[in-house]
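Every protein chain of the complex appears in place save one, which is left out.
And now, chain A:
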Amino acid sequence: MRRRGTVGGRTYEFPTLVELMARATPLRSGDVLAGCAAESAAERVAAQTVLADLPLATFLDEQVVGYDEDDVTRLVLDTHDPVAFAPVASLTVGEFRDRLLAWAAAGDETSISGLAPGLTPEMVAATSKLMRNADLVAVGRRARVVTGLRSTLGLAGRLASRLQPNHPTDDPLGVTASIVDGLLQGCGDAVIGINPATDSPARTLALLQLVDEVIGRYGIPTQSCVLAHVTTTLRALEAGAPVDLVFQSVAGTQPANRGFGVTLDLLTEARAGALALGRGTVGSNVTYFETGQGSALSADAHRGIGGRPVDQQTLEARAYGVARHFDPLIVNTVVGFIGPEYLYDGKQVLRAGLEDHFCGKLLGLPMGVDVCYTNHAEVDEDDMDSLMLLLGAAGCTFLIAVPGMDDVMLHYQSLAFSDVLTTRSVLGLRPAPEFEAWLARMDLLDDAGRVRELSADAPAARALLAAASA
(Lines give C-alpha, C1' and ligand atoms only; values in the text may rest on other atoms or scores of the structure.)
Protein backbone atom coordinates (compact mmCIF):
# COMPACT_ATOMS: atom_id res chain seq x y z
CA MET A 1 0.00 0.00 0.00
CA ARG A 2 1.34 3.40 -1.09
CA ARG A 3 2.04 5.85 1.77
CA ARG A 4 3.15 9.49 1.79
CA GLY A 5 4.97 11.68 4.29
CA THR A 6 5.93 15.34 4.17
CA VAL A 7 9.02 16.94 5.69
CA GLY A 8 10.29 20.47 4.97
CA GLY A 9 7.56 21.11 2.44
CA ARG A 10 8.52 18.12 0.32
CA THR A 11 6.41 14.99 0.04
CA TYR A 12 8.00 11.57 -0.11
CA GLU A 13 6.25 8.44 -1.31
CA PHE A 14 6.80 4.90 -0.03
CA PRO A 15 5.30 2.33 -2.41
CA THR A 16 5.33 -0.63 0.04
CA LEU A 17 6.08 -1.50 3.65
CA VAL A 18 9.50 -2.71 2.46
CA GLU A 19 10.58 0.77 1.34
CA LEU A 20 8.95 2.43 4.33
CA MET A 21 10.93 0.28 6.79
CA ALA A 22 14.19 0.70 4.88
CA ARG A 23 13.93 4.48 4.42
CA ALA A 24 13.08 4.91 8.13
CA THR A 25 16.27 3.12 9.23
CA PRO A 26 19.13 5.22 10.66
CA LEU A 27 21.97 5.41 8.12
CA ARG A 28 24.24 2.40 7.72
CA SER A 29 26.50 1.30 4.90
CA GLY A 30 24.79 -2.06 4.30
CA ASP A 31 21.50 -0.42 3.36
CA VAL A 32 23.32 1.94 0.99
CA LEU A 33 25.04 -1.07 -0.56
CA ALA A 34 21.69 -2.86 -0.92
CA GLY A 35 20.21 0.25 -2.51
CA CYS A 36 17.37 0.63 -0.01
CA ALA A 37 18.60 3.45 2.26
CA ALA A 38 16.88 6.83 2.39
CA GLU A 39 18.35 9.19 -0.18
CA SER A 40 18.37 12.15 2.19
CA ALA A 41 18.08 12.93 5.88
CA ALA A 42 14.69 14.50 5.20
CA GLU A 43 13.40 11.39 3.45
CA ARG A 44 14.48 9.32 6.46
CA VAL A 45 12.49 11.49 8.85
CA ALA A 46 9.50 11.48 6.48
CA ALA A 47 9.54 7.70 6.54
CA GLN A 48 9.82 7.69 10.35
CA THR A 49 6.86 10.06 10.53
CA VAL A 50 4.73 7.74 8.40
CA LEU A 51 5.91 4.72 10.38
CA ALA A 52 4.98 6.39 13.67
CA ASP A 53 1.33 6.65 12.53
CA LEU A 54 1.14 3.09 11.24
CA PRO A 55 -1.07 0.79 13.36
CA LEU A 56 1.06 -1.94 14.95
CA ALA A 57 -1.49 -4.49 13.72
CA THR A 58 -0.62 -3.61 10.11
CA PHE A 59 2.31 -6.02 10.38
CA LEU A 60 -0.10 -8.92 10.87
CA ASP A 61 -1.80 -8.25 7.52
CA GLU A 62 0.93 -6.75 5.39
CA GLN A 63 4.27 -8.52 4.97
CA VAL A 64 7.81 -7.38 4.30
CA VAL A 65 8.87 -10.85 3.13
CA GLY A 66 6.09 -12.94 1.59
CA TYR A 67 4.21 -15.60 3.58
CA ASP A 68 4.04 -18.10 0.72
CA GLU A 69 7.70 -17.72 -0.26
CA ASP A 70 9.43 -17.72 3.10
CA ASP A 71 9.27 -20.12 6.04
CA VAL A 72 10.52 -17.48 8.50
CA THR A 73 7.44 -15.35 7.77
CA ARG A 74 5.21 -18.42 8.14
CA LEU A 75 6.86 -19.40 11.45
CA VAL A 76 6.36 -15.88 12.83
CA LEU A 77 2.74 -15.44 11.76
CA ASP A 78 1.61 -18.99 12.46
CA THR A 79 2.87 -18.79 16.05
CA HIS A 80 1.67 -15.25 16.77
CA ASP A 81 -0.19 -15.03 20.11
CA PRO A 82 -3.13 -12.60 19.90
CA VAL A 83 -3.72 -12.72 23.67
CA ALA A 84 -0.21 -11.50 24.43
CA PHE A 85 -0.63 -8.85 21.71
CA ALA A 86 -3.96 -7.60 23.07
CA PRO A 87 -2.59 -4.91 25.46
CA VAL A 88 -0.99 -3.04 22.56
CA ALA A 89 -3.16 -4.21 19.65
CA SER A 90 -4.81 -0.82 19.17
CA LEU A 91 -1.63 1.26 19.23
CA THR A 92 0.33 2.81 16.37
CA VAL A 93 4.09 2.23 16.20
CA GLY A 94 4.72 5.69 17.66
CA GLU A 95 2.24 5.14 20.48
CA PHE A 96 3.85 1.78 21.17
CA ARG A 97 7.25 3.47 21.57
CA ASP A 98 5.72 5.94 24.03
CA ARG A 99 4.01 3.16 25.97
CA LEU A 100 7.23 1.13 26.24
CA LEU A 101 9.13 4.17 27.54
CA ALA A 102 6.42 4.86 30.11
CA TRP A 103 6.48 1.24 31.35
CA ALA A 104 10.29 1.33 31.43
CA ALA A 105 10.35 4.54 33.49
CA ALA A 106 7.90 2.98 35.93
CA GLY A 107 10.02 -0.17 36.18
CA ASP A 108 7.11 -2.25 34.90
CA GLU A 109 9.01 -5.30 33.68
CA THR A 110 5.92 -7.51 33.67
CA SER A 111 4.02 -5.47 31.10
CA ILE A 112 7.03 -5.21 28.78
CA SER A 113 8.20 -8.82 29.08
CA GLY A 114 4.73 -10.30 28.70
CA LEU A 115 4.32 -8.93 25.20
CA ALA A 116 6.97 -11.10 23.53
CA PRO A 117 4.76 -13.86 22.06
CA GLY A 118 2.42 -11.19 20.69
CA LEU A 119 5.11 -9.19 18.92
CA THR A 120 6.50 -9.87 15.47
CA PRO A 121 10.07 -9.03 14.41
CA GLU A 122 8.80 -6.35 12.05
CA MET A 123 6.82 -4.61 14.83
CA VAL A 124 9.87 -4.52 17.06
CA ALA A 125 12.20 -3.41 14.27
CA ALA A 126 9.80 -0.62 13.28
CA THR A 127 9.63 0.61 16.88
CA SER A 128 13.42 0.60 17.24
CA LYS A 129 13.71 2.81 14.17
CA LEU A 130 11.83 5.54 16.07
CA MET A 131 14.03 5.19 19.14
CA ARG A 132 17.19 6.97 20.19
CA ASN A 133 20.09 5.05 21.70
CA ALA A 134 18.97 5.97 25.22
CA ASP A 135 15.44 4.69 24.48
CA LEU A 136 16.90 1.37 23.38
CA VAL A 137 18.83 1.16 26.66
CA ALA A 138 15.94 2.26 28.89
CA VAL A 139 13.43 -0.24 27.48
CA GLY A 140 15.94 -3.02 26.87
CA ARG A 141 16.87 -3.19 30.56
CA ARG A 142 13.24 -3.72 31.57
CA ALA A 143 12.62 -6.66 29.22
CA ARG A 144 13.39 -9.56 31.53
CA VAL A 145 14.37 -12.87 29.93
CA VAL A 146 15.68 -15.58 32.30
CA THR A 147 17.10 -18.87 31.02
CA GLY A 148 19.21 -21.64 32.48
CA LEU A 149 21.07 -24.90 31.98
CA ARG A 150 23.80 -25.22 34.64
CA SER A 151 23.90 -21.47 35.35
CA THR A 152 21.01 -19.01 35.49
CA LEU A 153 21.23 -16.15 33.02
CA GLY A 154 19.38 -12.86 32.62
CA LEU A 155 18.60 -12.07 36.27
CA ALA A 156 18.46 -8.40 37.28
CA GLY A 157 21.84 -6.95 38.27
CA ARG A 158 23.83 -9.71 36.55
CA LEU A 159 26.13 -9.68 33.54
CA ALA A 160 27.42 -13.00 32.24
CA SER A 161 30.14 -13.69 29.69
CA ARG A 162 31.03 -16.16 27.01
CA LEU A 163 34.64 -17.26 27.38
CA GLN A 164 35.89 -17.69 23.80
CA PRO A 165 39.18 -19.65 23.86
CA ASN A 166 39.75 -20.01 20.12
CA HIS A 167 43.01 -21.36 18.75
CA PRO A 168 44.23 -21.39 15.09
CA THR A 169 44.72 -25.17 15.09
CA ASP A 170 42.35 -26.17 17.92
CA ASP A 171 45.41 -27.27 19.90
CA PRO A 172 44.07 -28.74 23.18
CA LEU A 173 46.73 -27.15 25.37
CA GLY A 174 46.34 -23.78 23.62
CA VAL A 175 42.57 -23.86 24.10
CA THR A 176 42.99 -24.88 27.74
CA ALA A 177 45.42 -22.01 28.39
CA SER A 178 42.85 -19.49 27.17
CA ILE A 179 40.10 -21.16 29.23
CA VAL A 180 42.25 -20.95 32.36
CA ASP A 181 43.08 -17.30 31.65
CA GLY A 182 39.37 -16.47 31.32
CA LEU A 183 38.25 -18.42 34.38
CA LEU A 184 40.88 -16.69 36.52
CA GLN A 185 39.31 -13.39 35.41
CA GLY A 186 35.78 -14.39 36.30
CA CYS A 187 34.57 -15.10 32.77
CA GLY A 188 32.69 -18.07 31.33
CA ASP A 189 29.37 -18.04 33.20
CA ALA A 190 27.22 -17.92 30.04
CA VAL A 191 29.25 -20.52 28.17
CA ILE A 192 32.76 -21.66 27.35
CA GLY A 193 32.28 -21.51 23.60
CA ILE A 194 34.89 -22.45 21.00
CA ASN A 195 34.77 -21.64 17.29
CA PRO A 196 36.55 -24.67 15.84
CA ALA A 197 39.20 -23.98 13.19
CA THR A 198 37.71 -26.70 10.99
CA ASP A 199 34.22 -28.12 10.97
CA SER A 200 35.15 -31.78 11.39
CA PRO A 201 33.13 -34.16 13.58
CA ALA A 202 36.27 -35.67 15.14
CA ARG A 203 37.61 -32.24 16.08
CA THR A 204 34.28 -31.19 17.50
CA LEU A 205 34.08 -34.33 19.59
CA ALA A 206 37.62 -33.82 20.95
CA LEU A 207 36.94 -30.19 21.91
CA LEU A 208 33.62 -31.08 23.55
CA GLN A 209 35.37 -33.72 25.65
CA LEU A 210 38.16 -31.31 26.57
CA VAL A 211 35.83 -28.60 27.90
CA ASP A 212 33.57 -31.16 29.57
CA GLU A 213 36.59 -32.48 31.45
CA VAL A 214 37.65 -29.01 32.63
CA ILE A 215 34.08 -28.22 33.75
CA GLY A 216 33.81 -31.57 35.55
CA ARG A 217 37.27 -31.45 37.14
CA TYR A 218 36.68 -28.05 38.77
CA GLY A 219 32.92 -28.36 39.23
CA ILE A 220 32.22 -25.19 37.24
CA PRO A 221 28.52 -24.30 36.99
CA THR A 222 28.54 -23.42 33.32
CA GLN A 223 28.09 -25.08 29.92
CA SER A 224 30.28 -25.78 26.94
CA CYS A 225 29.67 -25.26 23.26
CA VAL A 226 31.64 -25.99 20.11
CA LEU A 227 30.24 -23.68 17.47
CA ALA A 228 30.24 -26.21 14.66
CA HIS A 229 27.52 -26.48 12.04
CA VAL A 230 24.33 -28.05 13.39
CA THR A 231 24.82 -31.13 11.18
CA THR A 232 28.26 -31.64 12.75
CA THR A 233 26.76 -31.35 16.23
CA LEU A 234 24.12 -33.90 15.24
CA ARG A 235 26.88 -36.34 14.33
CA ALA A 236 28.63 -35.59 17.62
CA LEU A 237 25.37 -36.36 19.43
CA GLU A 238 25.12 -39.68 17.60
CA ALA A 239 28.68 -40.45 18.69
CA GLY A 240 27.69 -39.92 22.33
CA ALA A 241 29.50 -36.59 22.78
CA PRO A 242 28.81 -34.46 25.88
CA VAL A 243 26.77 -31.79 24.05
CA ASP A 244 25.41 -29.07 26.33
CA LEU A 245 24.32 -26.64 23.63
CA VAL A 246 23.37 -27.00 19.97
CA PHE A 247 24.78 -24.01 18.10
CA GLN A 248 23.80 -22.51 14.77
CA SER A 249 24.12 -19.21 12.91
CA VAL A 250 20.68 -18.13 11.72
CA ALA A 251 19.37 -15.34 9.51
CA GLY A 252 16.06 -13.66 8.74
CA THR A 253 15.06 -15.20 5.43
CA GLN A 254 14.62 -18.77 4.20
CA PRO A 255 17.22 -18.37 1.40
CA ALA A 256 19.78 -16.94 3.85
CA ASN A 257 19.22 -19.90 6.18
CA ARG A 258 19.55 -22.22 3.19
CA GLY A 259 22.88 -20.51 2.55
CA PHE A 260 23.88 -21.45 6.10
CA GLY A 261 22.80 -25.01 5.30
CA VAL A 262 20.04 -25.04 7.91
CA THR A 263 16.34 -25.73 7.96
CA LEU A 264 13.86 -25.41 10.80
CA ASP A 265 13.49 -29.22 10.83
CA LEU A 266 17.24 -29.69 11.34
CA LEU A 267 17.22 -27.30 14.29
CA THR A 268 14.23 -29.07 15.82
CA GLU A 269 15.96 -32.44 15.51
CA ALA A 270 19.24 -31.23 17.04
CA ARG A 271 17.50 -29.49 19.93
CA ALA A 272 15.60 -32.67 20.74
CA GLY A 273 18.88 -34.60 20.74
CA ALA A 274 20.56 -32.25 23.23
CA LEU A 275 17.45 -32.06 25.39
CA ALA A 276 17.36 -35.86 25.65
CA LEU A 277 20.80 -35.87 27.28
CA GLY A 278 19.34 -34.07 30.31
CA ARG A 279 22.57 -32.27 31.14
CA GLY A 280 20.94 -29.26 32.85
CA THR A 281 20.83 -28.66 36.60
CA VAL A 282 18.95 -25.36 36.87
CA GLY A 283 17.16 -25.25 33.52
CA SER A 284 16.68 -26.93 30.16
CA ASN A 285 17.57 -24.33 27.51
CA VAL A 286 19.88 -26.20 25.13
CA THR A 287 20.35 -24.02 22.05
CA TYR A 288 22.65 -21.14 21.17
CA PHE A 289 22.27 -18.89 18.10
CA GLU A 290 24.44 -16.23 16.53
CA THR A 291 23.19 -13.54 14.15
CA GLY A 292 24.39 -10.27 12.71
CA GLN A 293 23.10 -7.40 10.58
CA GLY A 294 24.17 -7.87 6.97
CA SER A 295 24.27 -11.67 6.91
CA ALA A 296 21.33 -11.95 4.51
CA LEU A 297 22.70 -9.26 2.18
CA SER A 298 26.12 -10.92 2.11
CA ALA A 299 24.39 -14.09 0.92
CA ASP A 300 22.31 -12.15 -1.64
CA ALA A 301 19.24 -13.39 0.25
CA HIS A 302 17.87 -10.05 1.44
CA ARG A 303 14.85 -9.52 -0.82
CA GLY A 304 11.23 -9.20 0.20
CA ILE A 305 7.87 -8.54 -1.48
CA GLY A 306 8.29 -7.94 -5.21
CA GLY A 307 12.05 -8.61 -5.06
CA ARG A 308 12.65 -5.35 -3.17
CA PRO A 309 15.75 -5.17 -0.94
CA VAL A 310 14.82 -5.31 2.77
CA ASP A 311 16.89 -3.25 5.23
CA GLN A 312 19.40 -5.27 7.25
CA GLN A 313 18.03 -4.34 10.68
CA THR A 314 14.53 -5.65 9.88
CA LEU A 315 16.07 -8.86 8.57
CA GLU A 316 18.16 -9.16 11.74
CA ALA A 317 15.01 -8.93 13.88
CA ARG A 318 13.49 -11.69 11.74
CA ALA A 319 16.45 -13.91 12.63
CA TYR A 320 15.33 -13.54 16.26
CA GLY A 321 11.92 -14.76 15.13
CA VAL A 322 13.67 -17.99 14.13
CA ALA A 323 15.82 -18.25 17.27
CA ARG A 324 13.01 -17.80 19.79
CA HIS A 325 11.19 -20.82 18.41
CA PHE A 326 13.92 -23.04 19.88
CA ASP A 327 13.99 -21.77 23.50
CA PRO A 328 17.66 -20.75 23.46
CA LEU A 329 19.89 -20.46 26.51
CA ILE A 330 21.74 -17.62 24.77
CA VAL A 331 21.67 -15.64 21.53
CA ASN A 332 24.11 -13.02 20.40
CA THR A 333 24.64 -10.66 17.53
CA VAL A 334 28.24 -10.50 16.26
CA VAL A 335 27.82 -6.82 15.70
CA GLY A 336 31.07 -5.54 14.17
CA PHE A 337 32.36 -8.76 12.65
CA ILE A 338 30.94 -8.56 9.17
CA GLY A 339 32.83 -5.48 8.07
CA PRO A 340 32.51 -1.82 7.03
CA GLU A 341 30.37 -2.54 3.97
CA TYR A 342 27.54 -3.33 6.43
CA LEU A 343 28.40 -1.18 9.46
CA TYR A 344 30.99 1.39 8.53
CA ASP A 345 32.11 3.11 11.70
CA GLY A 346 31.86 3.23 15.47
CA LYS A 347 28.60 5.18 15.35
CA GLN A 348 26.89 2.60 13.15
CA VAL A 349 28.23 -0.36 15.16
CA LEU A 350 27.16 1.23 18.45
CA ARG A 351 23.64 1.89 17.21
CA ALA A 352 23.31 -1.59 15.70
CA GLY A 353 24.47 -3.27 18.92
CA LEU A 354 21.83 -1.44 20.95
CA GLU A 355 19.10 -2.11 18.35
CA ASP A 356 19.91 -5.81 18.24
CA HIS A 357 19.86 -6.11 22.03
CA PHE A 358 16.56 -4.23 22.26
CA CYS A 359 14.85 -6.20 19.48
CA GLY A 360 16.08 -9.54 20.79
CA LYS A 361 14.92 -8.82 24.33
CA LEU A 362 11.50 -7.51 23.23
CA LEU A 363 11.00 -10.73 21.27
CA GLY A 364 11.84 -12.77 24.37
CA LEU A 365 15.44 -13.73 23.67
CA PRO A 366 18.30 -14.01 26.19
CA MET A 367 20.27 -11.51 24.17
CA GLY A 368 24.01 -11.02 24.34
CA VAL A 369 26.43 -9.19 22.09
CA ASP A 370 29.86 -9.85 20.66
CA VAL A 371 31.20 -6.30 20.91
CA CYS A 372 33.77 -6.53 18.15
CA TYR A 373 35.41 -5.02 15.07
CA THR A 374 37.73 -5.69 12.17
CA ASN A 375 40.80 -3.73 11.15
CA HIS A 376 39.26 -2.29 7.99
CA ALA A 377 36.31 -0.70 9.81
CA GLU A 378 36.42 2.83 11.23
CA VAL A 379 36.19 1.46 14.74
CA ASP A 380 38.57 1.26 17.68
CA GLU A 381 38.74 0.29 21.35
CA ASP A 382 37.04 3.48 22.48
CA ASP A 383 33.96 2.63 20.39
CA MET A 384 33.94 -0.85 21.91
CA ASP A 385 34.16 0.59 25.43
CA SER A 386 31.17 2.84 24.77
CA LEU A 387 29.10 -0.05 23.43
CA MET A 388 30.01 -2.49 26.23
CA LEU A 389 29.13 0.03 28.92
CA LEU A 390 25.85 0.97 27.25
CA LEU A 391 25.01 -2.72 26.89
CA GLY A 392 25.80 -3.22 30.56
CA ALA A 393 23.38 -0.39 31.33
CA ALA A 394 20.84 -1.96 28.95
CA GLY A 395 20.85 -5.20 30.94
CA CYS A 396 22.54 -7.24 28.23
CA THR A 397 22.51 -10.95 29.12
CA PHE A 398 26.16 -11.57 28.31
CA LEU A 399 29.22 -10.22 26.52
CA ILE A 400 31.84 -12.22 24.64
CA ALA A 401 35.47 -12.00 25.75
CA VAL A 402 38.79 -13.34 24.42
CA PRO A 403 42.37 -13.11 25.71
CA GLY A 404 43.66 -9.56 25.30
CA MET A 405 40.91 -8.51 22.80
CA ASP A 406 42.65 -10.52 20.07
CA ASP A 407 40.95 -13.59 18.55
CA VAL A 408 43.95 -15.37 17.05
CA MET A 409 41.79 -17.80 15.07
CA LEU A 410 39.06 -15.62 13.56
CA HIS A 411 41.37 -12.57 13.20
CA TYR A 412 39.16 -9.89 14.65
CA GLN A 413 39.01 -7.97 17.92
CA SER A 414 36.45 -8.64 20.63
CA LEU A 415 36.48 -7.61 24.31
CA ALA A 416 39.20 -8.67 26.75
CA PHE A 417 38.28 -10.68 29.85
CA SER A 418 39.16 -7.60 31.89
CA ASP A 419 36.56 -5.58 29.95
CA VAL A 420 33.84 -7.77 31.43
CA LEU A 421 35.23 -6.97 34.88
CA THR A 422 35.26 -3.25 34.08
CA THR A 423 31.64 -3.33 32.89
CA ARG A 424 30.58 -5.23 36.01
CA SER A 425 32.43 -2.96 38.43
CA VAL A 426 31.48 0.36 36.80
CA LEU A 427 27.78 -0.59 36.74
CA GLY A 428 27.59 -2.70 39.90
CA LEU A 429 26.78 -5.92 38.01
CA ARG A 430 27.64 -9.45 39.15
CA PRO A 431 28.24 -12.80 37.46
CA ALA A 432 25.55 -15.50 37.20
CA PRO A 433 24.73 -16.58 40.80
CA GLU A 434 25.90 -20.21 40.54
CA PHE A 435 29.13 -19.10 38.86
CA GLU A 436 29.67 -16.35 41.43
CA ALA A 437 29.36 -18.96 44.19
CA TRP A 438 31.93 -21.12 42.39
CA LEU A 439 34.33 -18.16 42.11
CA ALA A 440 33.96 -17.67 45.85
CA ARG A 441 34.60 -21.37 46.54
CA MET A 442 37.74 -21.18 44.42
CA ASP A 443 38.85 -18.17 46.47
CA LEU A 444 38.91 -16.08 43.30
CA LEU A 445 36.89 -13.23 44.86
CA ASP A 446 38.07 -10.71 47.47
CA ASP A 447 35.96 -9.60 50.43
CA ALA A 448 34.16 -7.03 48.29
CA GLY A 449 33.19 -9.70 45.74
CA ARG A 450 35.66 -8.47 43.11
CA VAL A 451 37.70 -10.90 41.04
CA ARG A 452 41.18 -10.84 42.56
CA GLU A 453 44.34 -9.85 40.79
CA LEU A 454 45.99 -13.21 41.27
CA SER A 455 49.47 -14.31 42.11
CA ALA A 456 50.57 -17.56 40.56
CA ASP A 457 50.85 -19.38 43.89
CA ALA A 458 47.27 -18.61 44.94
CA PRO A 459 45.41 -21.94 45.34
CA ALA A 460 42.95 -21.35 42.47
CA ALA A 461 45.71 -20.23 40.12
CA ARG A 462 47.78 -23.29 41.09
CA ALA A 463 44.90 -25.62 40.44
CA LEU A 464 43.92 -24.11 37.09
CA LEU A 465 47.51 -23.72 35.89
CA ALA A 466 47.88 -27.43 36.56
CA ALA A 467 45.15 -28.02 33.95
CA ALA A 468 47.08 -26.03 31.38
CA SER A 469 50.36 -27.84 32.08
CA ALA A 470 48.83 -31.32 31.97
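Heads up, the rule we're going with is that a residue touches a chain if its C-beta (ideal position, glycine included) is under 8 Å from a C-beta of that chain, and two chains touch if they have at least 3 such contacts; residues count from 1.
Keep this in mind: contacts and distances are computed from a predicted model.
Asker: Can you match the unshown chain of the complex to its UniProt protein name from these: "Ethanolamine ammonia-lyase small subunit", "Potassium transporter KefG", "SigE family RNA polymerase sigma factor" or "HEAT repeat-containing protein"?
Answerer: The chain we cannot see is, by its UniProt record, "Ethanolamine ammonia-lyase small subunit".
Asker: Looking at the whole complex, which of A:E95, A:E341 or A:E434 touches the chain that is not displayed?
Answerer: A:E341
Asker: For a quick check of understanding: of A:R44, A:R99, A:R142 or A:H167, which residue touches the chain that isn't displayed?
Answerer: A:H167
Asker: List the chain A residues touching the unshown chain?
Answerer: Chain A touches the chain not shown through residues 29, 32-33, 165-168, 171, 173-178, 180-181, 185, 217-219, 340-341, 344, 374-377, 380-381, 402-406, 408, 411, 413, 416, 418, 421-422, 424-425, 441-443, 450-451, 453, 456-457, 459-463, 465-466, 468-469.
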